[in-house]
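Below: one structure in structure tokens.
Omission of a single protein chain aside, the complex is shown with its protein chains in their original locations.
Chain lettering (A, B and C) follows the sequence in which the chains are written, and residue indices restart at 1 in each chain.
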Amino acid sequence: MSITVLFHSYFRDLTGCSEIREEVPAGSTIGKLRATLEKKFPKLRLMQRSTLIAVGVEYQSGDYKLKEGDEVSLFPPVQGG
Amino acid sequence: MSITVLFHSYFRDLTGCSEIREEVPAGSTIGKLRATLEKKFPKLRLMQRSTLIAVGVEYQSGDYKLKEGDEVSLFPPVQGG
Amino acid sequence: MKRWLRIQTEPIDEGALLPARSISRGIGAVIYFLGVVREQEAEKTITALEYEAFEKMAVHQFEKIFELIAAKWPIESVRVVHRIGAVRVNEPSLWVEVTAPHRGEAFAACQFLIDEMKKVVPIWKRPVA
Partner (left out) sequence: MKRWLRIQTEPIDEGALLPARSISRGIGAVIYFLGVVREQEAEKTITALEYEAFEKMAVHQFEKIFELIAAKWPIESVRVVHRIGAVRVNEPSLWVEVTAPHRGEAFAACQFLIDEMKKVVPIWKRPVA
């Protein structure tokens, strides 16, 4: 199952990457995807407690079940205004 | 003792008067002055519970002791904004 | 705290008030409030409100409110314009601007100013049918 992952703001700096395509097993959750990403980009672990996750334009939590083609965004706390 | 009395807003309509000079005994309070004014302008009694009183530019209550030349204002609740 | 007050019969010209604003490099929040005359006043349809002020006392009472604000919050400046005379429906009768380092104090001071004004500043209005 193919998932697009976007890194925003300084998560781009932590990973050195703004967008990556990940293959995950069918039925994977966001939690599972995160674990995979943290292996690939160990610095993400530093931000474990302050990572926000969205699928498309909606926030989702770790137990969200990914679907083929989902676009998952990882980013730090927002700071608009 | 000579006191100037100003009526503002619809207190002018109630009394038919915007300014009047009153002679009051030395040592008179605002309460005393009010009683005199209510005799002269009985419609003021209708507003007894919603009358605000100032001397010069400061609010004062009924026990304020008047001084020669004081300018006393009587008016209804304020409605700025 | 900078203070600036006008009680005027001329219409409130927002566009002209904007460029007169000057904020220091520590300011993070600017709030404007406009009080506008509504068509319905006490359940009657009106075309305007006629405002009247006991002006010298109004100025003094506004100054006392400014003092309270300066003592309570780190506000950099307050500007107030209150219009008197006839103000038509849809036109502003009141314009308030508050600038402060943070929005919390700016909102608090702006609301305090309006609430206090409505209690103590000798200004009155009459509906015009």
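Brief remarks on what is shown
Rule of thumb we're sticking to: contacts are C-beta pairs under 8 Å (C-beta built on N, C-alpha and C of every residue); 3 or more make two chains touch, one makes a residue touch a chain.
Computed from a predicted structure; not experimentally measured.
The missing chain, though absent from the view, touches A, C when the full complex is examined.
Residues of chain C that touch the chain left out of the display are 14-15, 18-19, 23, 25-40, 89-90, 92, 101, 103, 107, 110-111, 114. Where chain A meets the omitted chain, the residues involved are 6, 8-10, 52, 54, 56-59, 73, 75-76, 78-81.
The definition used in the following text is that only the chains that are shown with their structure count from here on.
Computed centre separation for the pair chain A/chain C is 48 angstrom, with centres defined by C-alpha atoms.
Shared interface positions of chain B, i.e. residues touching 2 or more other chains, are not present. Among all residues of chain C, none touch two or more other chains.
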